[in-house]
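Only one protein chain is missing; all other protein chains are in place.
Up next, subunit A:
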Amino acid sequence: MAKKPVNFTLNGDARAAFAEDGQNLLEFLRRGVGDMSPKYGCGQGTCGACTVMIDGETQLSCLVLAEAVDGKEVRTASGLPSPALDPLQVAFMENFAAQCGYCTPGMLVSARALLDRNPRPSREEVIEAISGNLCRCTGYETIIQAILAVAEGRVRA
């Protein structure tokens, strides 16, 4: 039951913390590091509420061992403002793209990763990019509209 040291970058800041034996990245970020923005929804990689970026790729943090991010860059929703709000955050607010807000951090991470690699996605590409993020409140349309608003340059941040 040895604790393992994990050195990584969280939202641009160098961090070091001990991971419990077998601890997943979601628990490590929340309990070990104190970043509460990734959420537990299913623990089995189906809901997307725990989505984070590891070296620019979206990953489900409930399915990743904490020690696997040693030496890597992790981004979460709490790191999106830099320092002003990300245009996606503004667009989500303006388009009523969140109701309960629980899926929102994971949804934003998926949307940010999409726009980073493809700044002008089509509607179909937006839908594909958030297809791993379940939302029970909005019916998705307002989320799609918010992401497209950023892609089409209709949001100032």
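One rule holds in what follows: a residue touches a chain if its C-beta (ideal position, glycine included) is under 8 Å from a C-beta of that chain, and two chains touch if they have at least 3 such contacts; residues count from 1.
One rule holds in what follows: contacts and distances are computed from a predicted model.
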item: Chain not present in the shown complex, as UniProt names it (candidates "Aldehyde oxidase/xanthine dehydrogenase-like protein", "Amino acid/amide ABC transporter membrane protein 1 (HAAT family)", "DNA polymerase-3 subunit epsilon" or "NADH-quinone oxidoreductase subunit K"); value: "Aldehyde oxidase/xanthine dehydrogenase-like protein"
item: Omitted-chain contact residue, chosen from A:17, A:53 or A:103; value: A:103
item: Absent-chain contact - pick from A:6, A:25, A:64 or A:77; value: A:77
item: Touching residue (missing chain; options A:6, A:115, A:135 or A:155); value: A:135
item: Subunit A residues that touch the omitted chain in the full complex; value: 22, 30-31, 34, 36-44, 47, 49, 76-78, 80-81, 85, 88-89, 92-94, 96, 98-105, 108, 134-137
